[in-house]
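Attaching a single structure in structure tokens format; questions to follow.
What you see is the complex with one protein chain gone and the rest in place.
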Amino acid sequence: MDNHIHEECGVFGVFAPNTQDVASLAYYGLFALQHRGQESAGIVVNDDGVFTYRKDTGIVSEIFTQERLEKLEQGNMALGHVRYGTTGTGDRRNAQPVVVNHLKGNMALAHNGNLVNSYELRTELENQGSIFHSTSDTEVIAYIITKERLSAKNIEEATAAAMSKLDGAYSLCIMSPSKLIAARDPNGFRPLCYGQREDGTYVVASETCALDAVNAKFIRDIDPGEVVVFTKDGIKTIRDHCGERKKSFCVFEYLYIARPDSVCEGCSVHAARLKAGELLAKAYPIDADLVVGVPDSGTDAAIGYSRQSGIPYDIGLIKNKYIGRTFIVPGQGLREEMVSIKLNVVQSVVKGKRVVLVDDSIVRGTTSAKLVKRLRDGGAKEVHMLSSAPPFMNPCYYGVDIDSREDLIACKYTPEEIAKIIGADSVNFLSIEDVKKITGGDGSGCCYACFDGKYPTREPVKADKSRFEGKISQNPKFAKKD
Amino acid sequence: MDNHIHEECGVFGVFAPNTQDVASLAYYGLFALQHRGQESAGIVVNDDGVFTYRKDTGIVSEIFTQERLEKLEQGNMALGHVRYGTTGTGDRRNAQPVVVNHLKGNMALAHNGNLVNSYELRTELENQGSIFHSTSDTEVIAYIITKERLSAKNIEEATAAAMSKLDGAYSLCIMSPSKLIAARDPNGFRPLCYGQREDGTYVVASETCALDAVNAKFIRDIDPGEVVVFTKDGIKTIRDHCGERKKSFCVFEYLYIARPDSVCEGCSVHAARLKAGELLAKAYPIDADLVVGVPDSGTDAAIGYSRQSGIPYDIGLIKNKYIGRTFIVPGQGLREEMVSIKLNVVQSVVKGKRVVLVDDSIVRGTTSAKLVKRLRDGGAKEVHMLSSAPPFMNPCYYGVDIDSREDLIACKYTPEEIAKIIGADSVNFLSIEDVKKITGGDGSGCCYACFDGKYPTREPVKADKSRFEGKISQNPKFAKKD
Amino acid sequence: MDNHIHEECGVFGVFAPNTQDVASLAYYGLFALQHRGQESAGIVVNDDGVFTYRKDTGIVSEIFTQERLEKLEQGNMALGHVRYGTTGTGDRRNAQPVVVNHLKGNMALAHNGNLVNSYELRTELENQGSIFHSTSDTEVIAYIITKERLSAKNIEEATAAAMSKLDGAYSLCIMSPSKLIAARDPNGFRPLCYGQREDGTYVVASETCALDAVNAKFIRDIDPGEVVVFTKDGIKTIRDHCGERKKSFCVFEYLYIARPDSVCEGCSVHAARLKAGELLAKAYPIDADLVVGVPDSGTDAAIGYSRQSGIPYDIGLIKNKYIGRTFIVPGQGLREEMVSIKLNVVQSVVKGKRVVLVDDSIVRGTTSAKLVKRLRDGGAKEVHMLSSAPPFMNPCYYGVDIDSREDLIACKYTPEEIAKIIGADSVNFLSIEDVKKITGGDGSGCCYACFDGKYPTREPVKADKSRFEGKISQNPKFAKKD
Partner (left out) sequence: MDNHIHEECGVFGVFAPNTQDVASLAYYGLFALQHRGQESAGIVVNDDGVFTYRKDTGIVSEIFTQERLEKLEQGNMALGHVRYGTTGTGDRRNAQPVVVNHLKGNMALAHNGNLVNSYELRTELENQGSIFHSTSDTEVIAYIITKERLSAKNIEEATAAAMSKLDGAYSLCIMSPSKLIAARDPNGFRPLCYGQREDGTYVVASETCALDAVNAKFIRDIDPGEVVVFTKDGIKTIRDHCGERKKSFCVFEYLYIARPDSVCEGCSVHAARLKAGELLAKAYPIDADLVVGVPDSGTDAAIGYSRQSGIPYDIGLIKNKYIGRTFIVPGQGLREEMVSIKLNVVQSVVKGKRVVLVDDSIVRGTTSAKLVKRLRDGGAKEVHMLSSAPPFMNPCYYGVDIDSREDLIACKYTPEEIAKIIGADSVNFLSIEDVKKITGGDGSGCCYACFDGKYPTREPVKADKSRFEGKISQNPKFAKKD
């Protein structure tokens, strides 16, 4: 029943010259970014250089009870993180922010993204005698910055110097005893922006919806390759320290990852999804009675399709809003039939109708097959399935965890074959040409590598994936080596 | 941020001649009925007369972990219940089903509704030396049935005899060692239906969405005043034992309580809400650019308004789906501003638009005021608020917990005054005449007492409310008495 | 590794005219009585008639965290209970005190003991239509008192009237809105006493050690068949309402159940155990080098043996003080050898010595066999085992849960045979004649039924044990009956 695509992380930083409620602000901010990661979360509060923190597995509202939030001191800065991981719920070690206790000053680090050269960096560090406690890229970045910090003038120079060694996707938020720093890789793969509240508090966040959540006014996105430093003397920026790259914002942020009420790189996510629906309607006109979106992320594109085509939109599927991390699927013999727990058909809507069903993507096809069957059981005469994302054909090296190639239905079958497999009257995907139009521009600033295989950076060496991801997945076990 | 209206309960029964997975079926069924009550839940499994159960506070997925569900034995019957209560989360005593251990045979009882004569019944029982452990009507009903059972031929006769003493709203599901019984008060205030799975399993549920959840085919609603008995020898029905009453199905089940994918008394809930939206559009034509529904339950009526008026529907508000029981509101100074955590405006949708905002009801007006403000902050030029329910003017005695009269904004102000208070350009409610049309008929089979004050039963004696509700609300404390 | 003998319960009541800290006092009191029951515990606080409570499974320090104890209001009375039960940890239903909400006034009831006529009483009540939620005698007593309350002048009269219907062992503490009541069965099987703190607070407790724990001065034991009522107008007593019986205080309270620092019926428990040791030394003089007691409850008698015999006492066995409810015994192949986890031999003490090993009783003999083996492995040349209790030959109907007859080694074998079975050089038990001397008097006021089979009351009808204990042990399942 799972979508088999996972986003990585969300970061949230608070620099508050005039309030002490930074832990509460971080709580609200992470709550708004919860969709970016539900495996673990953490908040570090900085009270004039004294760091207090709590990190754990679980979602924000589970980890931060009233009592625990109150134990985090009042302060003038805070750093928060939500994380998705493939390792199950038992592993607290990879929870972020990473907190480093060092004679050059403490540092807390929150990271969204994925490096392509972490294998080389980690090997080099281990060969110098470094010890790693976790298996995450974030600890590698913390090491690199710490090493640079030994000779750098200050933490922001150390960050900039470190960035010239890192390759891949990284949106960072770093907290030192007196500064908050936001930095983004030169390709700008992952979003990162900042804003300000009326009380003067600066807020750094992965998405604008988290600025809204704390009533901060959006100021601007961090530029690719930029370091922005918030200090009590004002804001400072460092640029051009890590070379220029072609801007390559992840298009899948628009299609699936980001919340529809966020604005990324100047474009509303909801608007991009509406546009995707409109483009689908132009590309695939269907003689139908009804447009239905698969909740939640297929809904926007369904409305777009309806508008462009004139075919009425209605709510044909209801999602059970109580499905959460703790939902289990008991009853061996009952599992197969139980898709209807999560999504139920509104029979009065679909009965006797020819239905256009819009989803954000088609990954394995198993969920789609069940939905098509449910719609037919509910009386739909025809079901035409549309994906507002093109077919996934390649792995993502920049922080999105797409299913392995052998499980991706679009890697193995044509749309016609997929239609047959899932029992639909037709299946179609947004084309790569069209996905480049969803933000309204020429599509030049985005990364489409998972669709077209054109990676904006070098690819990681083969060993990379198997080594560190292997470790992560078998965590808390480690591979043998004497 | 709370809607200040609470539904009471959901019941779910399983009679399975051919499968043993009754606990799993009950889990799925309760999961689909979770919206009817999130305070506590329970499942009793009946394995050939041996009852095993677990009841606790919390939602279904919290209470029934894999381990705990497995501890409930396999069996041939199961009875489940979800409950809403006003008493906070600490009180396990009122959790249902009630299980009675008696020499005439064990009995488990699940109840949705509220009696109007429980004060008299309880007083009489206490005067005979009965001890009550909980403060719920359900224990009163259990006592009455047990007393009747002493002289009755069997459990169904005892149930029928008890019904002639009960007055008010009650949809019951009762499990004896060998029988499953469904019974509904003669007014039919609360829904209750049954269906059958392909493997022959009979399922009794408060709503049809729970039949869908276990792939059971809807057979029919239990009739008002009917007792239906499921035994291994087949289905039996008892009627006419408790007098005839005018059918008075709660119209608010259509407007708010029931899930849109359910069908009550032959009418689709979603269709009824669409119709309410259409009736609003006819009654209140507005010169606007956009129709927005307040998620989740204002959405259907918004689509109805859009269809009737031709004004485009769009998603202007995004609900944070991680808001749950454990969400806290930290930061004293921050609480007021934080409605945006729960509902955020999609600025690209509302900016520069004249917006029709449709909600399922307007209770205190505080949430509405915040939403209107957020829409204006997001750039909306006008905001016209519509309620798909008429104004609440009277208490409900049949199981819906509406706010007290002094807090109900419609009891004190005209729509024009409300518009001014919440900052909207206009405010309007569905009229009582129109609410009678939403199910497509003449509206004669429904109860509208909370709107028009016409109660289909006698009202409870004054002491009733203060006594038992008082006890409930101060639970686990009891009033003084020597 | 378990002793296979279980005590039943402890009760603790607080009547505080001059302090509000009654919940804390109850906490301390129950903590001191924890040895009387570790399955569940509860505290009810009475604040001028308003009852607040918490009951749960677990030990006192697990259930009453700082937060939960603070949630219990300040008040002028409190009632607490610790309970042992045979049903595992999952059953909250039988936790005490029982709280009854009734129009004649609320009542909380805590009970230590066991009725011999509960089967008849419960059957009669069920035949009148009463519903039972638990399987405990306590609920039966609550019903009987409530029934009497309907016609009685006040709660103390109702209690006295109820006592004439109850037969067996019961030490009760009852709390009404304005009174605290202590009552003891006419045989006086179980202990119950009261005392007073310097601030005027009256305290009722199962043992004097709980008076010490709250710095209350012992006043006197409640007499057999007496009802003592604490009110704001002073102390009142009711006698002679339930006939006179021969005082039959449980001798096993001295030998095993009560704490050595308690004084029961005027005799120090420690002194009684010393005396048992001395009597063993007189009856069984042994040519040995060392006396060792099995911790904790064999230590006192070992010192007595040493004093009488002149053979040196030393600590030859160390008990791991971290063994608790949560200790598990993992490793299938390792279980047998692991007695040494709980009790380890001090080799420097026993090596080369002829050892007299004193335990409080010998039940199954399995633990004894392991201890003998450990001592020999530790270098002991001889091991002579002595039990400071006579052999158990009969079931106890008054609240001590002794192992079933087929498992009691002394029911099947002579001391010589037992010595062979457990590998000891000799085994001897305190004689029934001698056990009558341990309190210094003629032994006439005690019950020795488990040793000599002379029951001071009628025995329960056969069905009794199987019916209610059967239900308890298969809890939360119920027997089939249609």
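As written, the chains take the letters A, B and C, and residue 1 is the first residue of each chain.
By our rule, a residue touches a chain if its C-beta (ideal position, glycine included) is under 8 Å from a C-beta of that chain, and two chains touch if they have at least 3 such contacts.
Since we're looking at a predicted model, the values are computed, not measured.
In the full complex, the chain left out of view touches A, C.
Screening C:S268, C:Q308 or C:S387 against the full complex identifies C:S268 as the residue touching the chain left out.
Checked against the full complex, the candidates C:Q128, C:N154, C:N215 or C:T231 give a single residue touching the omitted chain, namely C:N215. Across C:K153, C:K232 or C:K321, the residue that sits in touch with the chain not pictured is C:K321. Within the complete assembly, A:T135 is the residue of A:Q34, A:T57, A:T135 or A:S171 that touches the hidden chain. For subunit A, the residues touching the chain absent from view are 48-53, 71, 73, 92, 99-106, 123, 126-133, 135, 139, 142-143, 146-147, 149-150, 176-178, 471, 474, 476-482. Although one chain is not shown, part of subunit C still touches it, namely residues 19, 21, 23-25, 27-28, 31-32, 34-35, 59-62, 64-66, 69-70, 209, 212-215, 259-261, 263, 268, 270-271, 296, 299-300, 303, 307, 312-315, 318, 320-324, 326-328, 330-334, 337-338, 340-341, 344-349.
We adopt the following convention: only the chains that are shown with their structure count from here on.
Annotation: 48 Å between the Cα-based centres of subunit B and subunit C. With centres taken as mean Cα positions, subunit B sits 36 Å from subunit A. Residues of subunit C found to touch two or more other chains are absent.
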